[in-house]
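All protein chains of the complex are present and in place, except for one that has been dropped.
Take a look at chain A:
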């Protein structure tokens, strides 16, 4: 009985670790912030979910122990990883981090130019002065 739990846990954990490595290779190789966020959010989340589900199934099958805390951790990671990636990308775009040279289209730029949402450097300093 404990042998099948070990097999399921080991396979899922190995798959999760390999997905994490693929996402790290994507973080090193891709050209700019916006493309790198694909690697950093999607495949990394899938890797950690595989590892956590493998841990859950291992303890469930071999011990008969069902951990609510682990379910909560899976839920929380699944909820917060896309939000964090979106927040970072929005901050980068408002701070005018340049796109890669291979980029062909920037549809958000027109909207941001019309509404003047771009953060200008002296405005940031102004906010800093008022905070003091």
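Here is the rule we use: a residue touches a chain if its C-beta (ideal position, glycine included) is under 8 Å from a C-beta of that chain, and two chains touch if they have at least 3 such contacts; residues count from 1.
Criterion: contacts and distances are computed from a predicted model.
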Name per UniProt, for the chain absent here [options: "Spore germination protein KB", "Na(+)/H(+) antiporter subunit F", "Glycine betaine/proline transport system permease protein" or "ABC transporter ATP-binding protein"]: "Na(+)/H(+) antiporter subunit F"
For chain A, residues in touch with the removed chain: 6, 9-10, 13-14, 16-18, 20-21, 23-25, 27-28, 33, 36-37, 40, 44-45, 47-48, 51-52, 54-55, 58-59, 65, 67, 69-70, 72-73, 76-77, 80-81, 83-85, 87-92, 94-95, 97, 119, 124-125, 127-128, 130-131
